[in-house]
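Removed from the display is one protein chain of the complex; every other protein chain stays in position.
Here is subunit A:
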Amino acid sequence: MKTRTWLKKRLVSKALDKQLDAIEKPVGSMGYDPWGFNRDTNKIAAAIFSPLFRHYFRVDTTGIERVPATGPVLLVANHSGQLPIDGVLIGYSIATRPVNPRLPRAMVERFFGTVPFLGNLLNQMGGVLGDPVNCASMLDQGEAVIVFPEGVRGSGKPWGKRYQLQHFGEGFVHLAMKYKAPIIPIGVVGCEETIPSLTSLGPLARVLGLPYVPVCFPAVLPAKVRIHFGEPLYFADDDADENEVVARTQTVKNAIEALLREGLIARKSIFF
């Protein structure tokens, strides 16, 4: 706690502090919410990510105004890059947009909870264990929720499969329908190149209880990241059968694929 206070004092500028305080986020008397979000850790993380966002990954966003100012919304993106950098960058871009900033909650892989330090840190920054019950609670209280329907299939894929969307789970469409939440498809271009992986060491991953152990360059490369926010998709809560839900999931997947295609055509270089 003392370390957190000290870090906040050192790292968080008054402007950032004020900006993040302006975003309403119900927390208890010790600064936590039930999912482990901590206001001060979130501010420290934002302060640390600020130079990375601006100068290292030089993130460009298009269509960010499509994220509604209030109410439940699902931000559904492609997942890549071995580490959840894409989730942090999407979250930071929405939290620091000049008009109607929000603090979205990212659904994180379940196994992160078992990793010392990292699990707690992600929760304190605003990450939430990727469980349908948690996602439902978030939408019920009107949060913006970042979802990666590919899960570890997306983040752990090797270089040869870059920008190829993996299987999408359908749970997020059910939740969007139930809570009448629009889905904003998001195409993230650039994160695939931040930690390119040749393959995963399957047996070692199984021994360590991890979803994958990538064979990759031991550093995060400064690829330029472009985040494209698409038009919102609305699905009625009409008791649709599973075939219909699969079709709606495919609609979201197609929208993300289109955003990725456009983004890849528009980009001139991986690093610039």
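The rule we apply is simple: contacts are C-beta pairs under 8 Å (C-beta built on N, C-alpha and C of every residue); 3 or more make two chains touch, one makes a residue touch a chain; residues count from 1.
As a working rule, contacts and distances are computed from a predicted model.
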item: Choices "NAD-dependent epimerase/dehydratase domain-containing protein", "BMP family ABC transporter substrate-binding protein", "Translation initiation factor 2" or "PadR family transcriptional regulator" - which one is the UniProt name of the chain not shown; value: "NAD-dependent epimerase/dehydratase domain-containing protein"
item: Residue of A:Ser50, A:Thr96, A:Asn134 or A:Thr251 touching the missing chain in the full complex; value: A:Asn134
item: For subunit A, residues in touch with the removed chain; value: 1-2, 28-30, 32-36, 38, 110-111, 113-120, 123-124, 128-129, 131, 133-134, 137
